[in-house]
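Dropping the structure in here first, questions after.
What you see is the complex with one protein chain gone and the rest in place.
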Amino acid sequence: MSTIMSSLRRADEGRARAMTGLRSRWSSLPRAWRIGAIGAFMVLLYSLPGLNIPLIKTPDTDFTSVLFLCAVYVLVAVGLNVVIGLAGLLDLGYIGFYAVGAYTVAILGSPNSPVVVKFPWIVCVPIAIAVAMLSGVLLGWPTLRLRGDYLAIVTLGFGEIIRVFALNSNITNGNRGINGVPVPSEANWPSWMTWFPYVSSEKQIFSVSNVIGFYWLALTLVVLCILGVRRLERSRVGRSWLAIREDEEAAEVMGVPTFKYKLWAFAIGAALGGLSGALFFSKQTFINAQGFDLFTSILWVAAVVIGGAGNQLGVAVGAILLAYLPERFREFADYRLLIFGVALIVMTIFRPQGLLPSRRRSVELEDRAKEASVVE
Amino acid sequence: MSEQLAEREPLLEVDDVTIKFGGVVALNGVDFTLYKGEILGLIGPNGAGKTTCFNTITGVARPTTGTIRFRGEKVVGKKRFQITRMGIARTFQNIRLFPEMTALENVLVGADARHKTSVVGALFRLYRVRVKPEELTEVTATGGMTRLAQQLSRTGQRFFGLSRHILEERAARAKGMELLQLVGIEGRAGELARNLAYGEQRRLEIARALATEPHLLCLDEPAAGFNPAEKESLLALIRKIRDTGVSILLIEHDMRLVMGVTDRIVVLEFGKKIAEGSPSEVRDNPAVIAAYLGVPTDAA
Partner (left out) sequence: MNFQFLGDHFVSLTVTGLTQGAIYALVALGYTLVYGVLRLINFAHSEVFMIGTFVTTIIWAGLGFSVGDAAPGTLGVIGLIVIAMIAAGAASGATALVVERVAYRPLRKRNAPSLIFLISAIGASVALSEAVGALTDRQPRGMPTLVVPKVQFSFLGADVTNLQLGIFFSALAMMIGLDIFINRTRLGRGVRAVAQNPDVAALMGVNKDRIIMLIFILGGAMAGAAAVLYDIKVGLTTYSVGFLLGIKAFTAAVLGGIGNLRGALLGGLLLGVVENYGAGVFGNQWMDVVAFMMLVVVLLFRPTGLLGESLGRARA
């Protein structure tokens, strides 16, 4: 038994050796240091709205609102990463789930919606997540048996259907929209929090004019979701997803219920998408059919792949760039998508594994390139 | 011989299986039985339907007519992963590992077939199991934050037990290493499967299949591309596996290997069973010699 344990340890070390550069240096640090560094980084993230760092501040928009948007986009990317990065399913209509989550909160929680009920936020959000998840299962059930490329077009269609529905259905009020989307709490800041800049006991914790509360809430949810997805990734579930990505048929023969796990990935992704939508529109307090276009959905996919599909830190960076850069450089507003498009092409040619790739993907890409050069 | 077999417990019963692909009859009324604890060889010239037969048993292909029973239960119509969970595991003629996973992870995927934890269990870890004191996290660090963390988790585990997820992972890793040791590549556990040598990959496939805890292990030409020494050690491995209580169905081209290791042999030709019996019986069967071995004197 002890020989087995020692070779097991050697196996883990061998795996660590396979990692390169920064990553290996990071994982070779003592655990206490790593915890400390992550803790310090978290403190920095939470205090960003109160810090006055030049250069990164956005000139034309409230910086905290931009931070909130970044956090929401990271949440979107974490969810989309489960679908694309972990399970290897191409979902181009992810915004559909985002819209489902957002509208569920608006319809159930707003007094001005066509549905008379008015539930508090804390009730609406779990329902929104559940409804989004259900829509994911309903969409995935028939389509996940199809080939990957077809999934792309079917999900695209789903996104478009949701948008058209939002625009034309009575329950969503179309372009006139629904206002009074509930906020998590109507309370004011407690006085013991007023030491933080921009926080005062006369202000509501959650309001459009003072977004710090929303930012902290979003950041907390992001951290929880990242940890949750990490748990999945390192369990039997993540292993099954990886096996499906590599050889679906062999995985099935080895006892992996592939359809079930693909459906789970879809459902988890949908749930996180629904949560992000619910969160974003709680802050806006107003929702209409604008802002759910497929184009945004496609940009999200691009952000995930550019950041480094499969690596949560990478997709977070991709999402932050997508949310932050346009706000920081408003003066280029007319050209920003043009620049973005060119950047996508350049990225895929020079750094196809993404900015912060997952270990496996960079190895895979290298190997594929080697094979290609042998063939040539 | 037949009286002796009748007392043995049948494990796999292939009954009158016919498969047609379009106009081609790949298998024609094949039937044979594999008894518990034996090594059954399935041989035949190229295109005889060996692999098709194999695919039918493991659910990859569906018979046009006929039934297959495993431990008395019908196999036909079950999904592939369900068949694996019933206790049939297989390897592939052209190796199909998960290339970007380490050897150990490949085996873990097989072991997952027996795991109960799924998404909810892995995410929330609410299903707790009481554990003995020696299974708790060891405090190994000598000081500082790490030691504190270890002590805290130890205390936590004492009160709340460990989650089934953690226990399963732990057990699977230990079992995975044992299997890698069994097939003789435990030193390569942390290596990506694609970086393993050819022979190691074949052995890893066997370990991965065994991790699903099968009653029946189906090997599809496991010695393809092996030199005589490697074949010899593979023979030893197959016997060792049988001795752990796993029955084996073996497709093989190499006559010497089949004759040397199998208890009984089924011979297919053009989708039909033409002979069945002990290696010596099959070797002397004129139909087999004519159909399969070609020039009689060269046989074996």
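Order of writing sets the labels: A and B. Residues in every chain begin at 1.
Here is the rule we use: a contact is a pair of C-beta atoms (placed from the backbone, for glycine too) under 8 Å apart; a residue touches a chain by one contact, two chains touch by 3 or more.
None of the values given here were measured: they were computed from a predicted structure.
Enquirer: Considering the entire complex, write down the shown chains that touch the omitted one.
Expert: Those shown chains that the absent chain touches are A.
Enquirer: Sort through A:A37, A:I161, A:A187 or A:L227 and give me the one touching the missing partner chain.
Expert: Missing-chain contact among the listed residues: A:I161.
Enquirer: Looking at A:R145, A:R234 or A:R330, which residue reaches the missing chain?
Expert: A:R145
Enquirer: Against the chain that's been left off, what residues of chain A make contact? List them.
Expert: 84, 90, 142-143, 145-150, 152-154, 156-158, 160-161, 164-165, 167-168, 294-295, 298, 301-302, 305-306, 309, 334-335, 337-338, 340-345, 347-349, 352, 364-365, 368-369, 371-372, 375-376
Operating definition for what follows: only the chains that are shown with their structure count from here on.
Enquirer: So what's the Cα centroid distance for chain A and chain B, whole Å?
Expert: 39
Enquirer: Would you tell me which residues of chain B are touching chain A in their complex?
Expert: 58-60, 79-81, 84-85, 89-90, 92, 96-105, 108-110, 112-113, 115, 117-119, 122-123, 125, 144-146, 149, 165, 168-169, 173-174, 177-178, 181, 186-187, 189-192, 194, 208-209, 212
Enquirer: Hey, which residues of chain A end up touching chain B in the complex?
Expert: Of all residues in chain A, those touching chain B are 1, 4-5, 7-8, 10-15, 17-18, 30-32, 35-36, 228, 231-232, 235-237, 239-240, 242-243, 246-247, 249-258, 264, 268, 360, 363-364, 367.
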